[in-house]
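The full complex has more chains than appear here; those shown keep their coordinates.
In this document, chain identifiers A and B correspond to the written order of the chains, with residue numbering beginning at 1 in each.
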Amino acid sequence: MIFITRRETFSASHRLYNPQLSEARNLELFDKCANPNGHGHNYVLEVTVAGEPQEETGYVIDMKRLKDIIRRELISKVDHKHLNHDVDFLKDVIPTSENIAKAFWNVLKDKLGDAHLHSIRLQETENNSVEYRG
Amino acid sequence: MIFITRRETFSASHRLYNPQLSEARNLELFDKCANPNGHGHNYVLEVTVAGEPQEETGYVIDMKRLKDIIRRELISKVDHKHLNHDVDFLKDVIPTSENIAKAFWNVLKDKLGDAHLHSIRLQETENNSVEYRG
């Protein structure tokens, strides 16, 4: 079993806010992350797939193909966007890193052909990151 | 002459948009950076001051003091904010990195006591940065 990781980046804004709660409770839960006009990050995304190298190529998956899938299915939808307003597959979730990683998993999991999606790692800042393994 | 650099980070959103121009011209000039809901970055700020080490301390400037000044005057005003809407000293400028760096210079230049402000470097993404030297 070999694990292959592709790293991509995107720049987006978001606001942590639960519309079912009061303003006061939102501020208590999310503090400055609840700023009404939002704030943003340079997210670092790492997609890891697992598999065996193919005899013909020595590749588990062609990195260029993996890159193209990630960019088409994820990056083009979230880069230079506001995650609360501009992204279909994030419409009804609070865009924490945890929820974004799970949503990314659901988008990608059937798009990789023979390769097996192993994990989605999302780094929000140089100090904060999450990893989801399905 | 010794140059002292303090690095700080902040997370903010912005939109590149010139209100004196048409939507079409804005889109032509700023492309995806003109997204109406904005987008965001983890900015890396490097403030460099120049001077001679003092006999008593061996410091040009106490880094803790420099850090406190930068955080009080700049970071607390821009971190987790929308640069177009939430920041007094950026109110009438298009928040490109060039303009942010110049605005930061103007805020800081008289706040450093004996130390001499040498440059403001602002990194917007891992690939794009600007430096202003007054």
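The rule is simple: contacts are C-beta pairs under 8 Å (C-beta built on N, C-alpha and C of every residue); 3 or more make two chains touch, one makes a residue touch a chain.
Since the structure is predicted, the reported quantities are computational estimates derived from the model, not experimental observations.
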item: Oligomeric copy total, full assembly; chains in place: 2; value: 6
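We take it that only the chains that are shown with their structure count from here on.
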item: Copy-to-copy rotation for chain A and chain B - C-alpha atoms, rounded to a multiple of 5°; value: 180
item: Distance from chain B to chain A - Cα centre to Cα centre, in angstrom; value: 28
item: In the complex, chain B residues that touch chain A; value: 9, 11-14, 32-33, 35, 37-42, 79-82, 85-86, 125-126
